[in-house]
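Below: the structure, in structure tokens.
Note that this complex is displayed minus one protein chain, with the remaining chains in position.
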Amino acid sequence: MKRTIPLIIVFGCGIFMLISFFIPLRWVQDTSQLLQTWYLGVIAFFVFIGIANIVRVNVNKIQRKLADWQYSIILLVFLFVMIGAGIFGGPEGGLFNYLFHNFQIPLSATMFSLLAFFVASAAFRAFRARNPEATLLLIAAVLVMVGRVPVGYWIWHGFPDLVEWLMQVPNTAAKRGIILGIDLGLISMALRVLLGIERSYMGGKD
Amino acid sequence: MLLILILMAQGINVEAFDTPNDDGSSITIRWIPDTQYEFFQILRSLDPDEGFEPLAQLPGDYAEFIDRGLQSGQQYYYLVKAVQKEQETSSEIIGPVLPKAQIFDAGRANILVTIIILFAAILFYIAIARRGEKLYIRKIPALTAMEEAIGRATEMGKPVLYVPGIMDIDDPQTIASMSILSKVAEKTAEYGTPLYVPTSKAMAMTMAQQVVKEAAMKVGRPDWFNADNIRYLTDDQFGYVSAVDGIMMREKPATNFYLGTFYAESLILAETGHATGAIQVAGTAMPDQLPFFVAACDFTLLGEELYAASAYLSQEPVQLGSLKGQDLGKLLIILIIIIGVASRVFGLPFLYNLLNVQQ
Partner (left out) sequence: MKLLERLAKIDRRIIFLLVGLAAIIPLLIPIGLPVDITKPVQNVYDTIESLPEGSIVVVSVDYDPGSEAELYPATLAFIEHCFRRNLRVYMMGLWPAGIALGNDALAEIAPKYNKEYGVDYINIGYKPGGPVMLLTLGRSVADIVNADYAGTPIDSFPLGRAVKTARDMSVVMTFSAGDPGILHWIIYFNARFGNVICGSTTAISAPRQYQYLASGQLIGLLGGLKGAAEYETLVDRKDRAIAGMDSQSIVHVLLVIFIIIGNIILLSERRKK
């Protein structure tokens, strides 16, 4: 029963959502919309579950003085300050805005900028002509890297056009092939989940 | 049933009909646009003789108006006036027009046919597998390496890190990842190796905790399960990746799994993991992130291999049958592409239009 009821719900809701794509009747579309709204409501509720989990884990860390417990204090302080600033001052409030513009934005941008450094170390380590396919990847990567910046245009005026062709023809064709394969895999997995053949996402015996 | 009335009166050709493939709450009014007119005014009434009220005023280059929010089965009458400066030209009264609900959206019939064919192909091979016939599935190196990777962590006395992507459980990649997590958790529980599963979404955390707990129970190691190892970090993309990087640098896992939906953080995770000396197995159906994982990880599941992984790891004939059916679907798509390209090259619009989808 513990697994049967969820499987019935998965099958019923899944088939209904699939069929609703083809049936324009008002009650079908309204029900489909209702199910999606319920999902959004559940997601909103789970925000509290997430916050509760963060608080529980970090309070436990502080109480037991586990490694780096001091950082947990900082995390909890900022968590509640930001929540308070948002609730009492609103999203346009002074403190919330200040924290968003002076902490959130620069920190996110900093983490994103790490990519530049990591691309360099990955390129040095991994872009080696070990076999014909790797050589092809290497040549394409070098051409695109040089052609997509002003220095490529400075070296040869036709460089950007060559790179545009690479992006519009071979790259687009390959991406389309990969995406088609992905979507077919998705359909196959969706059917397995709908029919209850695939159950390991629920945990326990298959 | 479509009710189409076409009237010609004083230069305004107007037709009004039940909007096809809808829920019976709209009527489409069409006319031939003419930029000599400043605007067209559309009026509606429930009575052919009186009570016409303006609905909309549209510029002279407009050719269509869809009247929405109507009652199915109710009779409506329309009038279209074309206005140029002070002069007004009226069409005849059009009607009665009845909006009716269609049970099936015929504009999407080709999608339905495609889905039926794909489902039939998958079910066909599932039926073959059920009969006991052996189906050949090629080796997927990343999946074959999973057990060895977990064994390596056990030998080194270090934990395993499993990152299930940054999207929630409504994302199919997260579902696929949870299925694989179940298998990884069984192995790590069996070996007694700690398993860390940091999540970016609270619902994914709940699902992951359930999956890992059930896996531990299945192999008879309920004591191994530690809920604190499967925790929610943050919804923020770069906040999440910096927290996971912190876990990697502190806990120094010997094996990292990145399976699910990833965006720009993919390379940050992979490079940090490489710096700690971990063996890394990645898998995503995000085409933009695949090159980063291929460059930085030891093994990568490419796109559809992520969705196939659970079936592959279970080695259940019925699940493997679905993989074969998927391949048949691929063959069908290749044929459609060839036919579609040929239809454009040789000027056969019928085939091209067959594949068009109406929204």
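The letters A and B name the chains in turn, as written, and every chain counts its residues from 1.
Throughout what follows, a contact is a pair of C-beta atoms (placed from the backbone, for glycine too) under 8 Å apart; a residue touches a chain by one contact, two chains touch by 3 or more.
Only a predicted model underlies this, so the values are computations on that prediction, with no experimental measurement involved.
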**OP:** Determine which one of A:I8, A:V42, A:I87 or A:A129 touches the chain that has been left out.
**Re:** A:A129
Original post:
So that we can see where the missing chain sits, which residues of chain A does it touch?
Top reply: 33, 36, 40, 91-92, 97, 100-101, 104-106, 108-109, 111-113, 116-117, 119-121, 123-125, 127-130, 138, 141-142, 145-146, 148-151, 153-154, 157, 160, 164, 167-168, 171-172, 175-176
Subject >> Contact footprint on chain B, counting only the chain that is left out >> reply: 58, 62, 68, 237-238, 263-264, 275, 287-288, 359
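Everything that follows uses one rule, which is that only the chains that are shown with their structure count from here on.
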Subject >> Interfacial residue positions of chain A with respect to chain B in the complex >> reply: 18, 21-26, 29, 39, 42-43, 46-47, 49-50, 53-54, 57, 60, 67-68, 104, 107-108, 111-112, 114-115, 118-119, 121-123, 125-127, 175, 178-182, 184-193, 197-198, 200-206
Original post:
Along chain B, where are the residues that touch chain A in the complex?
Top reply: 21-25, 101-105, 108, 111-112, 115, 118-119, 122-123, 126, 168, 170, 172, 175-176, 178-179, 182-183, 201-203, 205-207, 210-215, 217-218, 228, 231-233, 235-239, 241-242, 250, 264-265, 267-268, 270-271, 274, 285, 287, 290, 292, 295-296, 302-308, 310-311, 314, 316, 318-319, 322-323, 325-326, 329-330, 333
